[in-house]
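One chain of protein is taken out of this complex; the other chains stay put.
In order of appearance the chains are A, B and C, and numbering begins at 1 in each one.
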């Protein structure tokens, strides 16, 4: 699908935010993603997966059919994202999506805990906005706790976005340049200890970030028996479940050893993943 | 060598003109060319050869070392030139050059005849300017006759540029939408007949364009014993004589069957080429 | 657009409405791409390679992008013939396109067993044997890199099926025409080529191979020149129809393969980049024929001028 760049600007260092518009409405859920073909040539060849950072589903139609808008938040890590960073307003890019299974919203939740490391923050703003929209019980109105981790203060993104919707934001940086010195999973542990009186069944954790962090979060959640969803990141070719390239080992429940991150995920129940072999 | 795009604009249809600046002076001759790497990626992989369209050798230095400026005139014919057409002022492109052997200027010439078909006009403006600069005897001051051919009037470029320096311009289009209906080699033939009283040794022909046209011009010149230089066009990889990819068969004078268009040319004496096997 | 242009081709007795198929392993079992491409428009679907019983495939990472290509080491993960026939074939039967089962085995027996099963499942229009697999019983030598093994496995399968039988060749051989001839003599109805080239990539930070399996198969535009050359060679040296595969991204690429001698083509990696690419290719073929006043696409097969 051809999509038009509405805005593309650098936030800080290698972090960029792009706003895109496409014909038809984007009916996406937080945690889902698009695959972007950053150039019409064959180097780079494959599409690049990018999460929905913000979903603006129902923009007043200005042409027949109307259009959807969405934002992505991305970091330059190689040639694909480098090309993306050079796109200008009005440029066209080819997107495929929405793809994958996004976050889901367990019933009876009082407090939603969002935890993200580095660029893992990207899907979490859409998620927080959705939780806010759904209200109490389905993700807990008014009770969103956010933990953000990064190497240094410049890797802490979107703090203001979460605060704007009334979330309670906790920050950790490895060098201590912002928030607490250390990793955000430690903050989560401390918070859970401090709130030991809460019913764990009324909490729900949503996590996205580097694999080590996700594993630590999964450990915590499994230990404490808190519902926990993790958004995984694997190299992808097709994004649709066709190539079987993006698999992750799951605990062998239905005799399938591997699931596709692109189609069965990227969001998984933390308890489903075989963390030892990831 | 990194070069900066100063201007890049569409002239008409698929024809563009780009002005480039590079550190150090460009010490180029008309007929020489640069090889441009249009993107840092590997598709397209190879550099694209482009003739000097105008050479502005001694621009007042604004930084240490000074800089040279030059123009290229190009037509979109594939992915490389397509990418070039999207370059914007301030973009950097990697150029290699000046390369090749340009036009030379025989002594004792009264009239210079320039003949070009389609995008073959590109190097001819630099050539005409150089002839004008050199003056009488070395390319014939005041006596430049230009023949331009193209499919239709939109393929006739640079008419004004030649007129500005006082050249006598004759035009032919295949559809008759501008100048005479037909091909420019016919115009040349007619002109030579009309000027049959001239001493052929005082004429010099400079030609650039499609192979068929060059062959026709070569025939005419060899027939009438007029000195004639042709600028050839072959697919190139290295542009420096290293790969032996761009060869053309020559009349076997010094036991070499092939010469490199990039290094021994692109400008050749028409009498040297084995036209039957080109 | 030109209704009177005949795009149909007949390969190994299968009538295809046009010569454009999707290559095995790049289109799942059809379902995955159904939302993105008009499956009824395709000449045929070659499904992901099937074995007798389900396989887990190789551990991840399984894919790496390379320059104008990609490496994969999926390791032939598949749901097995049984599950395919029960759960996937009914879906595919709903479409007006041919279904060709790509399959492989560890042994000649396994190949034969699958061929038999396919023969008794209505809705399967043909078989494509992937012989780029090691022979477990005889020293893990790949069937497709040895002309004798090729002959034996193809003859054995031939005896066990009446379905049209396509043999898919590996390009990782010294002389692909030798293997093609063995397959032809053994009773193949058509030859498809190429499967992926063997390749590798290394992470210079960890010094580990980028694929857990160390080695993978290279596909995509990078391999097109190699594929085209092999198709040309094979088409000249055997009488069977040849199906061209390897780096086809556009209708122009498809036409190159057909001019080189292919009667049909398969599109693989390109599906990942554009799920609707095959529709565009089919439209492009029609346009090309129209522009060149070609009445039937089959006329261009092998029309190379040398």
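Just so it is clear, a residue touches a chain if its C-beta (ideal position, glycine included) is under 8 Å from a C-beta of that chain, and two chains touch if they have at least 3 such contacts.
Model, not experiment: these values are computed from the prediction.
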Residue among B:106, B:210, B:245 or B:271 touching the omitted chain
B:245
For the chain not shown, which residue from C:49, C:209, C:241 or C:275 touches it across the whole complex?
C:209
Among the options C:260, C:273 or C:297, the absent chain makes contact with C:260
Determine and list the subunit A residues touching the chain excluded from the picture.
42-43
List the residues of subunit C that touch the chain left out of this view.
66-69, 71, 145, 172-175, 197-202, 204, 206-209, 214-216, 218, 220-226, 228-229, 232, 247, 252, 255-256, 259-260, 288, 300, 303-306
Mind pulling the subunit B residues that touch the left-out chain?
37, 42-47, 94, 96, 234-249, 255, 257-258, 263, 277
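Heads up, the rule we're going with is that only the chains that are shown with their structure count from here on.
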Determine the chain that sits nearest the middle of the structure, using the mean of its CA atoms as its centre.
C
Taking the mean of the CA coordinates per chain, how far is subunit A from subunit C in Å?
36
Residue numbers of subunit C (touch at least two other chains)
67-68, 221
Two or more other chains in contact with one residue: find those residues in subunit B.
42-43
